[in-house]
Structure formats: structure tokens, C-alpha cells
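As you look at this complex, bear in mind that one protein chain is not there, while each of the others sits in place.
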Amino acid sequence: MSAEAARFRFVSANRRVREDRRFVAGHGRYVADIALEGMLHVAILGAQHPAARILSIDPSAALAMPGVHYVLTGEELAGATDQLMNGLDTPNVRRFPLALGQTRYAGEWVAAVVADTRALAEDACEKVKVSYERLPYLTQAEEALDPSSPPVHPAHGSNVLLDKQFVWGEVDRHFAESPRQLSFRVTWGRNSTVPIETFGVVASWDPWSEMLDVWASIQMPKYPDQIARALRIPANNVRVHHDVDVGGSYGVKRGIKHTVLAAHLARRLGRPVRLLEDRLENMRGGDAHGPERIFDVDVAFDDAGIVRSMKMRALDNAGAYAGRAPFQLGKPIGAIVGPYKIESVAYRAQSVTTNKAVQEAVRGFGQSPTNYAIETALDKVGLACGLDRIEVRRRNFIRKEEFPYLIPSGTRYDSGDYHTVVDKVLAHVDYPALVAERDRLRAEGMLAGIGIAACLEPSGGNSAFEPLLNEKNETTTWMESVRINVDGTGCVAVTIHTTSSGQGHETLAATVVAEVLEIDPDLIRIVRPDSLACLPSNTPVGSRMAIMMGGACFHAAQKLKAKLLRIGAHRLGLAPEAARYQGGSVGAVSGGQALDWAALVNIAHRNFHLLPPDTEPGLESTHVMQVPTGTSLPKDGRVQMYPCHSFEFHLVLVALDPVLGKPEIRRYVIGHDCGTVINPHIVKGMTLGGIAHGLGAALLEEFVYDEEGQMLTQSFMDYLLPSSHEMPKVEIVHHCTPSPFTVFGQKGSGESGYLGAPAAISGALNDAVAEFGISFDKLPIRISAISDAVAAARVRSSEETTS
Amino acid sequence: MKPAEFAYVRPASVAEACAVLASNPDARVVAGGQTLVPMLAMRLARPSILVDILRLPELAGIAEEPGTLVIGATTRQVEAERSSLVASRLPLLAAALPWVGHPPTRNRGTVGGSLANADPSAEIPLVAVALEAEIVTEDEGGRFAMPADDFFIGPMLTAAPEAGLLTQVRFPVWSEPCVGVGFHEVSARRSDFAFVSAAAQVALDPDGRCTRIALGIGGVGDRPVRLDVAGLVGTRVEGDRVAQAVEAAAAVLEPTSDLHASAAYRRRVAILLGARAIGDAVADAQEKGAGR
């Protein structure tokens, strides 16, 4: 498919993002803005200890306070609801919204207090008396592998949730045959997406219609089903309202435990109930942390720097409950070799429980940590072979003409042109000048380094990793739907069936439908029906909406266009092939008389007698789209994962004072290829935001637990999000390699930037300190750690020279 | 994250404020609230009554007295930042103020509030210690002035009277014709509390020899510290001598380790930034001298 922007009217045009108007005016509608008559407020009592048996909970003093309505405990809730969904086949790792009998991490929810105001609920929380018997605990993943470590879930028998070994290709032979090998360990610190809006939910139960209404800042597939299942009510008694703006998510807004808790309370008390996490609840007990992972990597390569085989062991600290954490070890299997032609891979995925907060899906679903490990390997291979780090990547890249390219773990990459993107970036920055600038900084006594990362963003999200890691799971359907309706006055309404958290889905849908129907996008209304009026959606996960919602819009609009064409041809007495659709009108291919939009609409809505035979009246079309690839079950540990693979190439120059150790990003360039761009503003924003997020992961952000199992970074004073001061001006170099699997050639971009920034920044710092023979192998790389390492290296080298 | 209940009064005078404080042992003074309110929100502070002094006219404003610049406790940080008096008489404070929080917190935060909260890494206390300012407090027993060095005891701990309030800070103004300042700070993000900060002020004679010098280091121990670099007086402050003097003086520092920075880091960087601050101060003084 050709991708010249000129081919499109609205796709790829620099059009405004329609959602922005309401937000700049302060008229977004977030969950915290929803106030229902008689609404009660919840505050949460968190566990003090990392592990303890709950001996008793005495709510009497709290309940005696005026304005306090209820104190909910784990026992009541577990009796009234089913356990929360568990992705793995680990039936004895049970999870309820409130701790049941035992707490498993400091901050875990122990009781919920309901009161007239949030402040009162917090007052009452302080009065709930819980007596605990402390239990042994652990926080380190490696400790969890020890069978004698204190079990987080005694019924499960060990702390190992998942330990799966995959071997794709002849790893042993390739290692034996390779002249060179190296091994290393890198560690990805526990961080997350940390949206500025915490999670919130409002639930209301109408006993007369037996309807549960839910408003939430949610981004989660199958949310209504999960609520219904946990509450043991039919799913058509749950109505999730999608006209709620979500204040950022990037994966984590999946407050199912919050929702089940609030919904139960709403039913129990007969009043609407609101649970808005405050920042402390969010950080400690919101169950929205991200991967925390140790990688042990071995690579086999030759003197030319060609990597033939890789062994990777990824050990992830899932925290206290399984949640979706283990699957974040599975998704990267779909791009386990990155953009490189590595022939064989052995991959061991290990997920363990510890007494830390629970993980949720984080932007990239495990891909960014994996990319960090792969890119570190390429840097080290380059260093070992005395090769430029860009050259070593070039030599290993899959070549343009080799696509579609099948990687050892079973995924076929759609398309790419990595060499060209790299060339474009190098030309843009004038690479020799960048190197000269680094050397000039060094000559001035600074430490300076160039960082490089070449990464993939698998996109178009399916869940092929689920059956891969859990044979009992046979999900291969992963769909998205759109409905278009043209009313009797000719106005167009498009329904989309999910919430959005800043991705601009309304703009996306309007752009695509307008493109196909050749009408003005600004005249299209986008509607988000509640879940009962919805068609199937899997929500914006796995960087999928440009592909899936865009695709569904395209097909629905094509169907509508076909119907308009049939109606027009029939009315004009033309054979369908002799008619053509243009700009909302239908006329003869040969020219002459045509029927305009109003006339066609009029026939469809009012003149049944003029409709072609067997045609439904009205103008409506629906499309339920299945993900283009990744639709069959795994075989022999191999599976086709996501359909599309965007590419990003990061080049960054970092400078720092060797004693202060504070990295300053002097130049940041990213080459980005996500196929055909539907809205350039949106893609740019995602990319810049992703880089900022990656910068945080590389240098600033971490959920740190101390020896006592207590979290040290509970507030924004200690968990540090990048501000405008830390973000450099980023230069974006575009390239477009269309995907053959999508309607316009588009690929995903929702995770862009984040997937390579941590690797690139870490690489730059390692380049900066390479002269001392040291490197950093753990993220985030803190200022003090840099300075301390450099100081120690200087002491060592001065000792060596004097001895 | 809602504060526990408290009562609120806005007294009409300092005397009235002192009376309220005297009769309510767990009352707290609030002015700009930029430090106290987060502690209230997290329920780390739970006073029974908040005494709001922000609008007391007696406490606001910047005034010059012979040899001294007097800054009222409730003077907003932004006012001090924009004040031409501060710029000309207390250039060191002027250099430090842009490092205090960020613009919205400086709009509301006060000079006195920053002193009274005694964060070991806060900039205004550092300048007060470096320049040997005097801190004036008041309670029902009357007014009381003490050197900043005695005022700061530890993190969030001061020698202010139990039932009193900080009313003003009195900075000595150096009368030498040729005074220069230097301020350096390192933190994880620019607006965060400093891992280490250094504030230096020097006076040079017409020959470029140092006649007076002050150096303070913040963020390193449990309170800001004035380092004794008097050995540099009478010399041309240049070359290795500066670093050596700072290093020797830094022996008194008692750095601590935390999540963000090790003790070794703090000591190493204190020496570096101390020397840089002095270097900048000298350059600044020379520039001013040349400009006259």
C-alpha cells in the first residue's frame, strides 16, 4: 500500500485534536467531577506491616462517630464476592479487594470506611482497631526463589508464580559454534506510569431495576464482565458509563478491586458510593506498580559483531499477588530479538511473589525493560568487538527486503526499514559533529556520552501471550467495534465503545470515517454509549487503537459507502459497477446526473419504495474487527503475537560533571517509524510523553522498599516525575514504512518513546563513564550513584598508578 | 489525604497571636502554608488550632536599617525575589531565592515560613546561617533575637519559643564596596530540596585581596552549616587554595545518607560546590569592582 500523504484528505493531515477544546476550558468530565445525590465517600485503611495475620478488626469506635456509615472488612467482602480474576493457573493465589485473614504488603487494603465526607472517612479510619500478628516477609525476587523463603501465599506452596523455559532454535549449537560470548546482568527498577489522576470509581445500585451503574477512570478490557463475575450478578445488570474522561493511564487504570469494593458497598448501603484514591493510597495500595526485573543475558556472536544467539533469563518481582504481572514477561516474546536477526533464543520467564504492592499493566507491557536488556547486549557486543555501537546494530538489523520476517519465537514482523531510519537520524544530527561535541565536552573535563537505542513497539494488541503462559486460556479473539449511523437529516454519529485517557480516539474515529466517506470530519459526532449499548471492545491496550479502532472505522465506513452506492445506482438506474461514490454523492462513472448526500439520505430514511430490493431502510453500519494477526493458539512454545511493529531509533548526548553526577541531556533525537500517521499531533505527543516517561524510569522514578518492607517513596516528594526542567527539547525524524496488515498502513504509537528512552539514556551514561572501566547496570541510575562510582574508580586508578 | 480537624483564627496583631498560642499548647502558626499544609494533609501534623499570621501588617515587608536588611516573616518569597532592596543589599539571598521551590510555591510561601520550618536543605535558612543573620521571635514574654546558627537545631526543629512566632529576620548588609556572591545547588530535579547547596559571599579590597568571606553549606547534615574559611582572608582567593580551604573546613560536616544521596556524595559535593560558590563570588566581586 502506498503511503503518500497526498493520497489522503484527512489522514496524516495536521488537523486539530477535537478533544482538546473541552480540556483547555476545564470542562473535561473526570470521575472526581461526578457527584450523585446522596453519595457517600470511602477511605481505605492500609496494612502497617509487610506481612501479618489479621487477628481482629474492631470498628466500633469508628462506627460510633457521627456521619460514619459503615466499616467493611475483608471477611464480609470475600463472603459476598468472588475472587478477582487471576491470569495464571495458580488457583491458590487468591486475591480480594480487602485482605482476607492476612496482609501481604505494607499498604494493602485492610478495611474500608464509608462516611458522609472523605475527611470524615479518614477520621474514622484512624479509629478502626486492627490487631496483627507479624509474619516473616521478603522483598527481593532472588530470595523468593529460595524454597525456604517465607511464602507470601502459604496455600500456593512457594513464591514462584511462573517459571517457564522456552528454547526457540538451536541455541546450544549456536553458542558452541560462536567464537565469542559474553554475559551480563541488568536490573530494571520498580516504577510505573503514575498518572496525575489517581484511580477513582463511583458506583450506584438501583434495587428496582437491579442495575449497577459505574463511572470510573478505567482503561481495561472486559471490565463490566469482571465486575459482574466478582459480584455474582448477570453482566447485563452492570452498566459502565464510558463518557468519563480518564486523566492518564498508560496501562495502569484497571481498578477492578476498587470497583468491586465500591459496588458492593453501594448495594449493601443502598446509596451511591465514591472511592477516589488519594495519592498515598494510590502509591502504596493502588496495585498499579510496574515490572521490577532482573535480566541475566548471555549472547553468542562473532568477531564481526554478528549476534547469533541469546539466552535471557528474566526474573520479575510481581509483588504480593499475581494480577497481570506474569503476562508482562510474555508479551515481549513477540519481539524478543528486537530489530535484530538473532537466529535462536532461550528465554526463561520467572515471576515470583514478594511482600510488595501488586503490578498492573504498564505502557509496553514489559517491552521497555526487555528492550533495555537487548540494547545493553548490543552495546556490550560493540564494545567487545571494538565496533561503533551504531555499526554493530546496522550489521544485525533485519533488512528491509526480508520483511515479513519470522523471528524464532513465532512472530512475523510486518515491515520496517531500520537502516534508512538510522541513516536519516545520523544525517539529521550530523553524527560526526555529535561525536566531536561529546569529545569537546570531555576535553573540558565533563563526562559526556552518546546513547543509542534501536527498539520495536509491537502494536495492535492481542493477548496471544495468555495462552502461551497459561494453557487453560484459549483466548484468540481480540476485537474492536465501531458503528456509524446517519440520521434522517444526514448527520453522522459514530459510536466507539471504550473510554479514552488522552489518546484522541474521537479525533481518530472522525478522521477515518471522514476519510472514507469523503465528508468533513468536524461534522461527525462521536458517541460513547454505556457498556450495555456497546459493541465488543478490548479498550486501548497494546498500542492498538490506530490499528483496531481505525480499522473498524474504515470497514464500517466502507460498508456504509457501499450501501449509499447501491441506493444511488438503483435510483439512477445504473448497474452498481457503472456508479461511483464521490464526496458524499453517487453518480455515473461516465459523469452526468448525480444524487447528493441529502437525496441519498432521504431515500434511505423515507422512500422505501425507491430502495433496491432486499435493502434495510436507514443508514447504519457496524463493523466488529478482529486483530489482523495473532489469532491462533501457540504451538511448540511459539506464537504469532501483535500484527504491527513500529520502530524507534534514539540518539542522545548526555553530559555531566563527574563529581556532581547530574546528567544533563544536551541533545535528544528520535527517528520514528509508525507507518502511516493518522494524526501527527497525537503521534508526536505520545512520542514526547513516552520519552519523558522513559527518562523518569532511567534516572528518577522508583518505588523503593526499605529493609522493613515499608515503601519509602509514597508521595510525589520522593517518587520523582520528570518536570519541564528535566525534559530536553526532542527532535523527531520521521519515516514511514506502511504496514501491509492495516487499512492505511498505520502502526501503533501509544508506547513510542518509552520503549527506547531508558536504554538510550543508560547507554549514554555508560559511554560517559566507560573511560573508568565501569558501567551502570541498574535503573534508575541515581545522581549520587554516578558520582560515587566515578569517585571509587578514580581512587582505584590512582592506587594502581601509585602502586 | 484530608487534614484532621482543627480550628482556625486570624488574629489582628502579633500580641493577639501570641496570646492564642500561649493558651493553646498544640496550636500551630500558619503563614504561606507551603510546608505545613502537606504535613496537615498527611496528618503528620495535627494541631488543634491554626493561627494564621499571613495578613498581619506588622510582619510583612522589607526595610533597611543601618547595616541591616530586615525582612518581615510573612514577606512572600516572590516579593523578596523581586525586591530591588534585596537585590542590591542582599545579593546572596537574591541568588538563592530562585532555587526555592517553584514559582507557584514562592507566590505563597514566606521568608519566615521557610526559616521556621528549618528544613536542613532549604535555601533561605542556609543564607541566614552563612551571613550570620539574626532571627527575631516573639511570644507573650516579649521579643527575642538570636543568631541563625543558634536558631536551627535540627530538621524541623528550632529554638523558637514554644508559644511564639518568628517575626523577622535581620540580615547584616556588608558595607564593603566590592562584594560578590555565589550560589550552587544540586538536586534530583531542579525544584527539589537540595542534596547539597552552597552559598558564598566575599568582599575584596581594591587589590583583589579578600577582606571578608562567608560560606554556608546546606542539605548535608541536619541543619545548614557555616564553614570557617577565614584562612582565605588577606589572600587572593584563587587556585587550589580555595578547594583546600573548603576541604579543611568541611571536616566539621556530618553528612547523612538517604534514598537519594550517600553521605560520601554529600561531603564530596559540598567541597566542590563550596569551592565553586566561592569562585563565583570572587568573580562576581571582581566584575563589580571593575564596573565601578
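Odds and ends about this structure:
Lettered A and B in written order, each chain numbered from 1.
Quick note on the criterion: a residue touches a chain if its C-beta (ideal position, glycine included) is under 8 Å from a C-beta of that chain, and two chains touch if they have at least 3 such contacts.
One rule holds in what follows: contacts and distances are computed from a predicted model.
The complex appears with one chain absent; UniProt names that chain "(2Fe-2S)-binding protein" among the candidates "ABC transporter permease", "(2Fe-2S)-binding protein", "SoxAX cytochrome complex subunit A" or "Phenylacetate-coenzyme A ligase". Only one residue in the set B:Val14, B:Val29 or B:Leu54 touches the chain that does not appear here, and it is B:Leu54.
Only one of A:Val704, A:Leu721 or A:Ile774 touches the absent chain when the whole complex is considered: A:Leu721. Within the set A:Tyr30, A:Tyr132, A:Phe184 or A:Phe772, the residue that contacts the chain not displayed is A:Tyr30. Summarising the interface, chain A meets the missing chain with residues 16-17, 19-28, 30, 32-33, 35, 119, 193-198, 245-250, 276, 278-279, 501-504, 681-682, 684-693, 715-717, 721-725, 727, 729-730, 753. Contact residues of chain B toward the unshown chain are 1-8, 10, 30, 33-34, 37-38, 40-42, 50, 52, 54, 78, 101-105, 107-108, 190-191.
Heads up, the rule we're going with is that only the chains that are shown with their structure count from here on.
Annotation: 44 Å between the Cα-based centres of chain A and chain B.
Every residue of chain B that touches chain A in the complex is listed here, in rising order: 1-5, 38, 42-43, 186, 188-192, 195, 259-262, 264-265, 268-269, 272-273. Residue ranges on chain A touching chain B, taken from their complex, read 118-119, 122-123, 126, 278-280, 659-662, 700, 704, 712-713, 715, 717-718, 720, 722-723, 725-726, 782-784, 787-788, 791.
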